[in-house]
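For this depiction, one protein chain was excluded, whereas all remaining protein chains were kept in their positions.
Order of writing sets the labels: A, B and C. Residues in every chain begin at 1.
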Amino acid sequence: MSEKGPENEPAETTKVTDDDVVEDPQDSAADTDRVAEASRWHVALREITTGNALVAVLSVFLAMFFGSLMILFTDADVRYGMSYFFARPSDTFIYAWEAISGAYVSLWRGAVFNDLGSTFHQQIKPITETLKFAAPLTLAGLGIGLTFRAGLFNIGGRGQMLLGGAAAAFVAVKLDLPMIVHLPLAILVGALVAALWGGIAGLLKALTGAHEVIVTIMLNYVGYYLVFYALTRKSLLQAPNSGNPKSSPMPESAILPDLLGPKFNLHAGFLLAVLATFLVWWILNRSALGYRFRAVGENPAAAKAAGINVGLAYFSAFLISGALVGLAGVNQVLGSVTDGATSGLDAGIGFDAITVALLGRSRPFGILAAGILFGAFKSGGFFMQASESIPVDIVLVIQSLIVLFLAAPPLVKAIFRLPSKEA
Amino acid sequence: GGEAPAERAGEGNSDYLPCIVSDAGGFDDKSFNQLSYEGLKEAADEIGTKPKPVESNSENDYAANLESLVGQGCDTIVTVGFALSAATIESAKANPETEYVLIDDAADADFDGKTDAENIKPILYDTAQAAFLAGYVAADYTKTGVVGTYGGQPFPTVTIFMDGFKQGVEYYAKTKKKDVKVVGYEGGEKGSFTGEFVANEKATNTARQIIDQNADVIMPVGGPIYQGALTAIDDSGKDVALIGVDADFYETDPKTQDVVLTSVLKNMKTSTNDVIIAASEGDFDATPYVGTLENDGVGLAPFHNFESKVSETLPDEIEEVTAGIKDGSIKVNSYLAK
Amino acid sequence: MSAVATTVKPEGVAERVPGLWKTPSVLGVFTVLVALLVLISPRSGDSTFRWSRQGDWFSIPDVSLPANAVVWAAVLVCLLCTAYAAWNAYAGRKSPLLLVAVFAVVAVAGFLAWAVAGKTLPVVGLLAGSLALAVPLVFGALGGVLGERAGVVNIAIDGQLLFGAFGAAIAASLTGSPWAGLVAAMVAGMLVALLLGLFAITYWVEQVIVGVVLNVLVIGFTSFMFSQVLSENAAALNNPPHFPRWEIPLLSGIPVVGPIFFRQTVLVYLMYVAVFLIAWALYRSKWGLRVRAVGEHPKAADTVGINVIATRYRTVLLAGAIAGIGGATYTLVSVPSFGREMTGGAGYIALAAVIFGKWDPIKATLAALLFGFASNVESVLSVIGSPVPSQFMLMLPYVVTIFAVAGLVGHSRAPAADGKPYRKS
């Protein structure tokens, strides 16, 4: 996904050219000279067929196709139809069509627009849900993408989210303050604690050269048990009167406000994510700090020789990354699931965010777009499961296939027999 | 699709729609999610309807899943596990027309002793009572004088088993003046936990360590983790007996038949079934239900293959203890006991 | 002209090198920690260590010692080790690894004596369990080492373990034979490896991306199949027979050693073979030379006529098969059925072992064993009752790994072309 985001994908044009290419598969790769002399129309066609936009569309298409196969082979009706396939093959096809279209239509209804809804707010609610789920994915994705740009792998999203969320919850439930102070304070403390937690990996890397992949993975577990411990102590996080490892619900004064009123679940966490996107974009592309992150990420030896403190860059990248990932945890506790923090508050987002960062190519707006896409899958998945009884796990399969195909344009082009740019 | 052949699976004639949401364990957890779902399915078959089950993978999913189910027009929604409590209360308040059944939690977030929404029926089980009996049986059965237990995570719904078990053993030791020791649980949250409700090497290994402490009865509490104990028992080459939890393992998992001494029953299947049947007939009753020995909500499974191996007097003694617990002359402490 | 020795090492210069002080510092920290245990919370009673098991040729008697005394003795030895390490550092020498090993054993013994005061610690069970817990990690790490030695970073170990477990469960259930399950596990691991190869080797996709994404793909696929297919036909598809324990005659009777190493399942014996075979082949055989060449400097390998792409594919597939065996331990040894996400991220721990073990099969195996040991200390202590809250005990293996990586390993050098796709024009 490019820096500019998905809005420059010419969906209409691609369709037309797509057909053209299919009709003319001979127009293949080897023919460099001919293309060089070809008409402007040909040049434009070539630009589109070799461009990223078409590959993106086709990647999604391919991933959905494989998802369909899985649905087909496990759908009870389709299998039933196949049992008498030779007697009445049409049934199999009808069932197959029902299964697949049912799945994707419900995915759409759950993610974007529900035409079955009786009121307007019910109809457009799915898109707001999508944005709600996109917020933590984007925040954590930004954090992880930022470390990627600095040449680091932050696999520690889970731990950072847990610590950030738990710290925010602590401030929220233990203090009694007016909202104007309480909410910002809880957010800040959450981000800060997560930043320090992430910073451990950066510090150890800078001081001892410890491989950050190991350290962050280990810190996930350590963080999990720490938070779990806190949740079993009344003095720390556990709700009074309860034996469950869960905190009290968040007080009103520390809850991220709703963006579209009480009828929708979309809360200010999404605003936080959008702001963070701009902030990270600024850091990476316009700030000296971000310049140094990128320099260190691309060539640490050259950066060092040019006077950049590489260890400090590692440490500060992890601090910022931890803070962003921590905000995802804060978003969960103070926004999405406000009835109390638990040791499951990360909800797998810390890992999903790695994929989001990869899909967004570690570019801030790419990550925002990828976060929204994944949020849509998430939100649509619930609807699909409820209406079609298809396990949401299929969404994982489709998501990961999209990322893989997007990362390998030549493969997609080979599958669809498109010309490749570097003929 | 209306034009489908009549034999097509699961099509019914009632328009009553029962639904169920699992917690993060999913419906294959060999524990409360699975049993509640099975109870719901049976009820649905009896009524002639097709239930809608949805699984949650994380706590993110609870509210969204409930919302989708409401959108699907469910009449009754069963939510399984304390983790869904808050989401259930919220959904119930927003949808007063829909009926909710919450398993394993009182739905009392404000701790005023009352259910927070009138359309939620909380179902709880004082499994400590039944586990007490199991502890008594184990203490009687053991030859080494050591019995063990371990859990998935120190949640109250887990430790309540271990707690009751421990009290049962201690009661036996005191009344019979026999030295019997419990390993793997010391009370509160102190004990042996695998950290996850997953059948894995950690579960197997924990069972191994318990057997290594000379235990010859072992009670794993936490869905599929008992499968680890099966492997450990098999590997040890010793005569170690297993005590099942939730359902009668002898029936739900034939692989356990040679080793299962008895099981601590938590009759979620029956309770769910009953509530759904009643609800389908318009008799939804939101009063909280606490399963006890008294109302057969919890109990002890038969000894099956072990009938000949336990002491002859044991069945009568169990009767006696049961009566004692019922009439209150024997106290079993748990977070649910008044 | 002769090969000029370009660097000379006069006496007395190296003492300026601060890296040498890392070892004594870490040892010092741990010495203090052990001492703090008894200072803050002295224990009463004896700690008993049990060494024997049924079936030993002869039984070593239990050893009972007063807990506090043992801990203090351990602290003393630790102090001596630390002092020696510090003296070495002062003299500009690196401390021998043996010193660190002695220190570790003594410090652990001190901690255990403290923790089991008044109770009995089954030493053999502790060690045998450590080995069992480490088996999938060792296979995973071996797969990781192989792949990376050939220049392909394998983050997908977790996916290979999980898919191996999945494949093994189905095939063994269908055929009724754990051996068929083992083969299926290898094939499953290879399938994931094939995808890794396709994207990483043929299409030059960033290898970390491919690995992470393949893990998600496998989780999604197996979970989907689990709910849609396996759990509905559990008796037919998810009911694998398991490998029995094979006691090796004679060897298994040796006290302490026998029950730990020679009363295991066939997969453990396979693991011994795999570790030594891979370690040998990697450094001593033509195959290994070529694999390492391709991972260090693929272009150089190409210029002497080695087919880089094919070598990488073959190695990655082999690595996948090995990781697949690790996956088989979940469903053919540990528990008798497949469960959703049942590897619990073990592949990532195996990956840590690869790096911790500096891309060496033996060292990676030791790293995995260390992890297994730390996990099992937690299990054993929680069963016999420990003075530490369970969450902190559960943290132990991870904290130990961080200390080990930061304090003892530090910079490690990956194969030079690790993670870099090979592109010819």
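Everything that follows uses one rule, which is that contacts are C-beta pairs under 8 Å (C-beta built on N, C-alpha and C of every residue); 3 or more make two chains touch, one makes a residue touch a chain.
What we mean here is this: contacts and distances are computed from a predicted model.
Enquirer: One chain of this complex is not shown here; going by its UniProt record, which of these names is it: "biotin carboxylase", "Sulfur carrier protein MoaD", "Fumarate reductase subunit D" or "ABC transporter"?
Expert: For the chain not displayed, UniProt's protein name is "ABC transporter".
Enquirer: Quick one: jot down which shown chains the absent chain touches.
Expert: A, C
Enquirer: With respect to the chain omitted from the figure, which of A:Ala87, A:Ile180 or A:Ala301 is a touching residue?
Expert: A:Ala301
Enquirer: Can you tell me which of C:Ala69, C:Ala236 or C:Ala416 touches the chain that was removed from the display?
Expert: Candidates C:Ala69, C:Ala236 or C:Ala416; residue touching the omitted chain: C:Ala416.
Enquirer: What does the interface between subunit C and the hidden chain look like in terms of residue numbers?
Expert: Interface residues of subunit C facing the absent chain: 1-4, 6-10, 13-14, 16-17, 19, 92, 281, 284-287, 289-290, 292-293, 296-297, 299-307, 416, 424-425.
Enquirer: For review purposes, identify every residue of subunit A that touches the missing chain, sorted by number.
Expert: Residues 32, 36, 282, 285-289, 291-292, 294-295, 298-299, 301-309, 422 of subunit A touch the chain that is not shown.
To be clear about the criterion, only the chains that are shown with their structure count from here on.
Enquirer: Please tell me whether A-B or A-C has the greater number of C-beta pairs in contact.
Expert: Ranking A-B and A-C by C-beta contacts puts A-C first.
Enquirer: Could you say which residues in subunit A touch two or more other chains, in rising order?
Expert: Within subunit A, the residues that touch at least two other chains are 232, 391, 393.
Enquirer: For subunit C, give me the residues that contact two or more of the other chains.
Expert: 227, 389, 394
Enquirer: Going by the contact rule set out above, which residues of subunit A touch subunit C in the complex?
Expert: 70, 74, 153, 155, 204, 207-211, 213-215, 217-219, 221-222, 225-226, 228-229, 232, 351-352, 354-355, 358, 391, 393-397, 399-401, 403-404, 407-408, 410-411
Enquirer: Under the definition above, what is the set of subunit C residues touching subunit B in their complex?
Expert: Against subunit B, the touching part of subunit C is residues 120, 122, 125, 129, 132-133, 135-136, 226-227, 231, 239, 242, 245, 329-330, 333-337, 339-344, 375-376, 379-380, 382-385, 389-390, 394.
Enquirer: Per the contact definition, I'd like the list of subunit B residues that touch subunit C in the complex.
Expert: The contact residues of subunit B facing subunit C are 26-28, 55, 148, 150, 154, 183-184, 186, 189-193, 195-196, 198-206, 208-210, 212-213, 224, 227-228, 230-231, 234-235, 255.
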